[in-house]
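In this view, the complex is presented without one of its protein chains, the others remaining in place.
Moving on, here comes subunit A:
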Amino acid sequence: MANQDLAIKASTDTLFSGSSRQPRRNAGQLVRWLLLFGGGVLMVMPIVFMISTSLKFPFEVYNLNLIPEEPTLENYTYVLEDGRFYRWFVNSLVISVVTTASAVFFDALVGYALCKFRFPGRYLVFIAILSTLMIPTEMLVIPWYLMSKSFGWLDTYWGIMFPGVMTAFGTFLMKQFFETVPDDFLEAARIDGLNEFQIWWQVAMPLVRPALAALAIFVFLGNWTAFIWPLIVTNSADMYTLPVGLSSFGDEVDVAWELIMTGAAISTLPTLLVFLIFQRFIIRGVVMAGLKG
């Protein structure tokens, strides 16, 4: 494990520092660059079209130029004044923030306990939690629905959030990262008179901050874009999350593509902006989470 961790650390480090690879400069290199750049531009075209169309008046939608002749924010004011998108945005934000905070807290707590405490049943708890990774969510949605129905959780924030307040993947990830925290640090804190909770929170947690950030990004993105469970558990438009709301909205206006694109932009732009600001950091997080999983 230690070797693998070192390899991962080395790979993430070289991915971000200028690497030692020195490509030969020749015509082949230029062709490679042009093809890659062209492919990259094609990749973002759907996003560019979405944004450009959301800035167009209806009469210009069928004109496929990317820069609108008369750019307008009218679609945004129309959609937001309608109130529904505003509400869905707030729902999504509350749900994603709360589940992210909760999942990161509990995943780290459990990961730490499984890594640093010696107690009977430790292995069993670890295997039990890990085994839930093999159960697809789709299998659980029916029992979850029945459960929510009998507890009165249908169409509530809690109903949308409860399955996600802890994640097995995160627990596994955090356990791996706590392995890198030396026991000597914890022992020193123990001698200084801190209790175990303080040791976890004040000593161990700051040392795994990059892993916490990586996990937070994954959980947040997962909840922001989650569709099937919010679709099942909500039934009034007031409780929809952005993806569920957008799905219903699209059917309703069907032909008004500039409005659908505006809705799509509202549900995508926040994560895109966050990505553009914290690019390096997010890619590093994806690499860490991906390779550890």
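The criterion applied here is as follows: a contact is a pair of C-beta atoms (placed from the backbone, for glycine too) under 8 Å apart; a residue touches a chain by one contact, two chains touch by 3 or more; residues count from 1.
The rule we apply is simple: contacts and distances are computed from a predicted model.
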Practice task
Could you tell me which of "Lactose transport system permease protein LacF", "Pyruvate dehydrogenase E1 component subunit alpha", "Cytochrome C" or "Dihydroxyacetone kinase subunit DhaL" is the UniProt name of the chain missing from the displayed complex?
Solution key: "Lactose transport system permease protein LacF"
Problem - Options A:Met43, A:Ile67 or A:Ile191, residue touching the unrepresented chain - result: A:Met43
Exercise for the section: Among A:Val203, A:Ala216 or A:Ile232, choose the residue that contacts the chain missing from this document, as touch is defined above. Expected result: A:Ile232
Completion exercise
Residue list for subunit A contacting the dropped chain reads 7-8, 10-12, 14-15, 18-21, 23, 29, 32-33, 35-37, 39-41, 43-44, 46-47, 49-50, 53, 61-62, 64, 106, 109-110, 112-113, 117-120, 122, 125, 128-129, 132, 134-136, 138-147, 162-163, 165-166, 168, 171, 196-197, 200, 221, 224-225, 227-228, 232, 242-244, 246-247, 250-251, 255, 257, 260-261, 263-265, 267-268, 271-272, 274-276, 279-280, 282-283, 286-287, 290-291, 293
